[in-house]
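Let me begin by handing over the structure; questions about it come next.
Note that one protein chain is taken out, while the other chains of the complex remain in position.
For chain A:
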Amino acid sequence: MSSYRRGVRDGLPFLLVIVPFGMLFGVLATEAGLSVAEALGFSVVVIAGAAQFTALQLLQDEAPTFIVLGSALAINLRMAMYSASMTPYLGKLPIWKRAIAAYFLVDQVYACAALDYERHPAESAGQRFAYFMGVVTPICPIWYVATLIGALAGGAISTGYGLDFALPIAFLAMIGPMLRTGPHVVAALVGALAAILFAWLPFNLGLIAGGLSGMIAGAEAERRMMQRKLA
């Protein structure tokens, strides 16, 4: 199977998440008073679900512009970590391909790519880019379309029934296969625990605290494991 097709296959299950979430954003955006074009503009320009929902909520709360921007961007701080994490794999690509990858570097695409690049360490940067765009294909265009449908349908769509939990389910399913070694388990446990302990921090900084704590714990666990092997 080509890298691109493997990417499409890995991205497809996320339609179960992307379609309801995109539609939900469209519905909530029109309910908040945004036009169809404005709702779609959000999804195309920003292309980050959690940040979009946050901005929408704060707009409705009549928060000042800099608070809306600051809070939504704080939620997206994790994207900088994704970018750093992808750099060893995609850094050799020409700048325009790196720019395209950066634009499409959303949670689901990142999670697929991070897992796949570890499983296929021998692939070239070009094959990795093909895989990346394969994952993007069923996810990002559908995010726009689902937003559009939601915005057009407006209040005709129900927004209840456990839909809020589709995202956590999808990510838990992806975390399982990532727990390949002891240090990976340590990183996940410390990341989750620290995020809960620091959940009281403003601007969603608990997420950043959790992510950094987990990374440090995982790296330290790996270093100690290697030392023990050498000793």
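The rule is simple: a contact is a pair of C-beta atoms (placed from the backbone, for glycine too) under 8 Å apart; a residue touches a chain by one contact, two chains touch by 3 or more; residues count from 1.
Everything that follows uses one rule, which is that contacts and distances are computed from a predicted model.
The listed choices are "Glutamate synthase", "CHASE2 domain-containing protein", "NADH-quinone oxidoreductase subunit H" or "Branched-chain amino acid transport protein"; the UniProt protein name belonging to the chain that is not shown reads "Branched-chain amino acid transport protein". From the options A:Val19, A:Val36, A:Leu115 or A:Ala130, the residue with contact to the unseen chain in the full assembly is A:Leu115. Residues of chain A that touch the chain left out of the display are 13, 16, 31-34, 38, 41-42, 45-48, 51-52, 55, 59-60, 62, 65, 68-69, 72-73, 76-88, 90-92, 95, 98-99, 101-103, 105, 107, 110-111, 114-115, 161-179, 183-184, 187-196, 199, 206-207, 209-219, 222-223.
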